[in-house]
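A single protein chain has been removed from this complex, and every other one stays in its place.
== subunit A ==
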Amino acid sequence: MKGDSVIITASSEDIAQIQKLDKFSFAGSVLSIQACDPPSPQAKESGEKEPTVSQAAQEAKDRFRAILAARYDANLKLLNLSALALDAGLRQMGVFDGSTTTSKVFPAMMVVCDSLFKSPQEKRDAIVSVSLADNELADVSAVTTLAQTFPDLKNLDLSGNKFTDIKNLNAWRWKFRHLENLVLTGNPIESQPTLKDELLRRYPNLQIVNGVTLRSPEEIAAAKAIAEATQSPIPIAGPDFRDVSQVGENFIRQFLPLYDNDRSALLGTFYDSQSVYSLSLNLTSPRSHEHSVPIAPWTSYIKYSRNLTKLTHLGARMSRQHKGSQAIQQVWSALPPSRHPELESHADKYLIECHPIPGLTDPSGQSARGVDGLIITMHGEFEDQIETATEKSLRSFSRTFILGPGAPGGPPIRVVSDMLTLRAWAPLALPQISSISPETQSTNDPEQQKREAITMQLVEKTGMTPYYANLCLTETGWDIEQAFIAFTANKDKLPADAFMPGVAR
């Protein structure tokens, strides 16, 4: 002891935990906890560190431990932190003598809580439920650290508090991803009609609110399957045509059927002696397990593949780049016949972007700084028919075109470059439409009525129950077309009760 300070020895693991109590107010005075740095000479010799913790802090920690132990039910794996203000032990410590103290005592208690477990797994196993009932909480700011200490909580009781609005729970908006059961009875918020929907949206695994089961684990799994099919960490944009006089659009509209039906006519229409074509195969593209349709052999394509990460021989590199419509014709006539989905009726099977680019070679030789053209990137799928194979095989592709004005006497628009990459089939990423605003509307709201109408349309189209139709639409931003696509992609995975009785799937 030195004056009002105490020097204690603690293991290096404990130092961090103990230091979290620094600056906490205890019994009217503010605690100051510092690690001794540099250590005293003796400590150096013995290789030990000696942080300073006031005796009061250590006592507080021990008392917290005792209080937590008394409030823990090992059978229920429940930590009952209800009515903390009435706790005799806490009152004895004098921590509840002012209205602001909850904000200090609770984090301190959570720190002590954390220190009781050796690993997150041990903590998960010991405590699955927490009650914070009857704590006069108007929002969760004072107790927000609960989410850090128990991120994997399954049951949470917040009954008998003073929450008036879902916003009071916003600090936990993205926490408790494993929460299954939430109690909010005895709060003013309880009477809000939109509360349950909003909670279900916030907590992906939530099943029971105020003792009422709102969805089953199977329903949650089905919703996840839909969400997985429609989401990626990078938002995916839909087709985008920044075209010039519809040149790009018209090119694609003519290109697809001609490539399938008459490749030499296509070459005559859009290619000339300067057009360059090359093809490469991506044999390692990732596919999720549900898309593991058999891959037809690549035999007919492999000898043309110009993948420069694999191909190092200069001769092979040059011979697999085809310049001029005659050379391209030789390759195209050797490739299997193809069938692309019709663009008008299957727009969802394509992702196409088109942008103007300047600086192309002027085929008439008049402009030294070049002429303007278009760069088109197109992603999609096609079927091919290999002679030896009995079935048509589906493949995915990415193709980049550079279009420019044609040379005098040639086609008015020509393909300057055409680069094609093929890979095993997998469905295209669906464009993500930003999700609906979290604020929900009452049923008198025209927006809500519109949604109900859309929901019924989807019910009619798919035979799903209104509940599932609603889920599906929520995931797809209330775009009925996208919802239908998501449904089609996932209908095999939906449980039987996702469908209206008597509907053939």
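Basically, a residue touches a chain if its C-beta (ideal position, glycine included) is under 8 Å from a C-beta of that chain, and two chains touch if they have at least 3 such contacts; residues count from 1.
Methods note: contacts and distances are computed from a predicted model.
Per the UniProt record, the chain missing from the shown structure is "Nuclear transport factor 2", taken from the list "Damage response protein 1", "Nuclear transport factor 2", "Cytoplasmic tRNA 2-thiolation protein 1" or "Small ribosomal subunit protein uS5m". Residue in contact with the omitted chain (choice from A:Ser119, A:Thr284 or A:Gln366): A:Thr284.
The chain that is not drawn here is touched, among residues A:Thr144, A:Ser417 or A:Gln448, by A:Ser417.
Residue-wise, the contact with the chain that is not shown comes from A:Val276, picked out of A:Val276, A:Ile295 or A:Ala327. Set against the missing chain, the residues A:Ile189, A:Leu206, A:Leu351 or A:Ala498 yield one that touches it, A:Leu351. By the touch rule set out above, subunit A reaches the unshown chain at residues 228-238, 240, 242, 276, 278-288, 306-309, 314, 317, 321, 351, 353, 355, 357, 359-361, 370, 375, 377, 379, 396, 398, 400, 402, 416-417, 419, 421, 423, 426-430.
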